[in-house]
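In this view, the complex is presented without one of its protein chains, the others remaining in place.
The chains carry the letters A, B and C, assigned in the order they are written, with residues numbered from 1 in each.
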């Protein structure tokens, strides 16, 4: 793995490295960790990389790695930069024969997303988008339960992703994570929308297997001087007639990382909370409440497949994130060995396009006073 | 207390009787428990009432009780009938000098509600609407915290009232509670809207002290053949600029009585769940999560005032309901004794009008594909 | 009902009155509310009793009520005094033809308990001991599950009753509830042991249907100057070979009323927490965790029988307490009507003797450095 972005002090770069390392399948072999050549090289050294694999720019990295022998050079790049720097390196990497893992939202604009999906297809290379929450064992269980019809036809959905860390103007205090997220040039047209709303959108569509058909979004800009949304309340209608609410926020004071979903069907319902990720709460017409736990009783194979440790030993954020990497690496290994995997299980460019459609539809709806707007 | 409705087998009539009795301030002395004279009298007897106080109709009850000596006759009527039978007996009781406790929603139509508010005012009699959840100790605490500015300016609200008991067509099985609730003639223009949505609306306005200015409602009619809504997803905007979501449902399979609210301010936030009513969860900018419990540490007087038992002894649905009765009875006693209570603390006809405005605005919004609609 | 003890300002007297009133089966008709004649009469008046039914002493009450016509006089007495005043009025009431409801622990000494059991038997009158937690719907469910063999043979038990209100020397501040509880003359040889340990003991034996055979008790007296225990840690061995721990305390700082029990069998296990009384958590060999709720799915008739309101409307401490009264009143009504009830479901003098045996065995064990001591 070669990393683009994620220099010393970065949040998500460090997460990617830890997640990639847990399962012992992936080694960091090189990186272009910063737009500053100097900082990039210093970061690489701090990560114990040999100096000749610490690059001054991603362009240099891709170019030079390409010239290395196949068994030495990086197999794929991991792109962990702010949103505006997703598309250029992804495109270059793919076009130069490297597979790609990319943070979300996939691109700065919807146009870029559509184009990137085509580039991926044309390249024949693998592309994973790190919608990390889909890697949780009980999210897999939830999806399997819906897929197997246990819940019956889905009628109602509630999804939320609530944070409070932008309740005050932390972007004005030199906090880098905040600074780029509130800046349209680096973040795109969505603020909280792109940063966490897309996770909510992805989780709904992943678990239910249903597309959001249209939405009515009422975005908020509560932080003084903010151009981008830091809060959103959204009505959603699914392609099958189900209805629901979505709420996301970065000014929900006191919330840490409260991603949660409830799905109600005609025969059963389920509920999952990211902050307490080792419980899947389910309700049934004629049975008591049932709670599933990772590696516990009565799970579907899809859920069992991604647990690393026995029941009762909590797996958390990093482990779910690692599952995206693991499934990507497993697919990559198969490809390298000339094998075929029927249904690789990780988010792809298609999910990335959906995310950008969600952002664009929400912003448009909001401009029209929350008028119903289709995702497309 | 004389009761109108609530015959043998009734749900809410029994609740009213239990709630009224807990604090030892109110005795049931007479009743017209059913539109069937025969059933009314049988019900009264089963409640150990003397035969001459078991009436054949509410008209008879009001007329005859009026002729009894003051210290014998009922002081007030409790109206616990389906919605269409709220206005007529309330009007008659008030106009004949009796105080009234009435179940919610206050009336069948908005016009009736507006008229009833005037009748109450003209009569000079007391009128309590049983928005029972406001009687909970920690709801009082929540309101006091907002009133005292602990949370700062309110920015975001989430409220929900989710039930699942109409997931299947129980109204077709002879279940009486279901039958009238899905019937516009007895229920009014709102289904779940009137039955539980009004509780959600009332709770938001009670705790925050803010009015819902406008809403965008997407109602569902999931049960086959249902004319009235059995589900709703609503965007709300408060008079101060706060935004939020409201969700209510009677087809949220597996949900029992899941009324819950979250309120986020600039300085703090709070969260209360009716099914776990003895915890008020609060978050703060610079402090750990704090959980308040009834009769526990650091409560406002308003919260302490309504606890009956020491901390750790859970009070539930009936106790909160009883608090509405207790506060009404305390006010009534003061009035009877010629005393004045500054701020009687129970819901009134004004709240009833708000509830009907909420129902009407929601139905109108829904007809216009969830267009923003003002409450008025 | 005539009440002995429970004057103005009392805690448990008020609880008894509220609990007795909820179901509309019991009226308070007279009382001797205090050892001070004056205070007794004032308390009765404050409860709206006619003056001639407010007595100066329990002796007077029993004597005078006996002379009233059968349909006027009280049917039973409720004894809500400190422990040393349980036996004398209970004995007198029974011997004068009145049924008795008595607070726990049943008596001041084990000898009194054994004698009282005999007096009850000889009198042919009903006697209920208010081990109120057994009235909870899910405690009934737990008992029924064990009785029906759902859990298989019981192997392990954990029970605790933790409070923190005596963490500081509140008895020195004039707090009456504390004062008599730390005084051996009024409380007996057990402190926390008698006050709450007996509830833990009763709950174990009620749910499992098994007797505690022997115990090893390590009592603590942490409050300065305290003669009686304010904390206890106990090993227990059940008659069937099951083992367990019991912990009770009134110096477990911050605990409010944390009574909880876990029972592990060969086929399943269960867990119930008094402070969250509307959940019964169960585990199974080959099934997911199942949570039962009052009036929810798949309950035994014994559990359904004692719920008053639909699922999701929490019932709490008072309602469970009320169930003891309700079941006692139902039995009494049957007896008055010459009917027979097969298995009246409320705690009796037999339970009271067990409680005293538990106190005495614990104190003896503690004196012998926690040596194993049989209950008898």
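Just so we're on the same page, a contact is a pair of C-beta atoms (placed from the backbone, for glycine too) under 8 Å apart; a residue touches a chain by one contact, two chains touch by 3 or more.
Being a predicted model, the structure only gives us computed values, none of them experimental.
Although it is not drawn, the missing chain touches A, B, C when the whole complex is taken into account. Within the complete assembly, C:252 is the residue of C:203, C:252 or C:363 that touches the hidden chain. Of the candidate positions C:235, C:305 or C:335, contact with the hidden chain is made by C:235. Considering the whole complex, the residue from C:180, C:284 or C:300 that touches the absent chain is C:284.
Checked against the full complex, the candidates C:168, C:330 or C:348 give a single residue touching the omitted chain, namely C:168.
Screening A:103, A:255, A:271 or A:302 against the full complex identifies A:255 as the residue touching the chain left out. Residue positions on chain B in contact with the hidden chain: 282, 284-293, 296-298, in rising order. In the full complex, chain A touches the hidden chain at residues 11, 14-15, 17-18, 21-24, 28, 47-48, 163, 165, 255-258, 274-278, 293, 296, 308-319. Although one chain is not drawn, its touching partners on chain C can still be listed: residues 155-156, 158, 160, 164, 167-168, 216, 218, 220, 222, 231, 233-235, 237, 243-245, 247, 249, 251-255, 262, 264-269, 282-285, 289, 369-370, 372.
Assume only the chains that are shown with their structure count from here on.
Among the chains present, the centre nearest to the common Cα mean is that of B. Centroid to centroid, with C-alpha atoms defining each point, chain A and chain B lie 43 Å apart. Chain B and chain C have Cα centroids lying 34 Å from one another.
The set of chain C residues touching two or more other chains comprises 293, 296.
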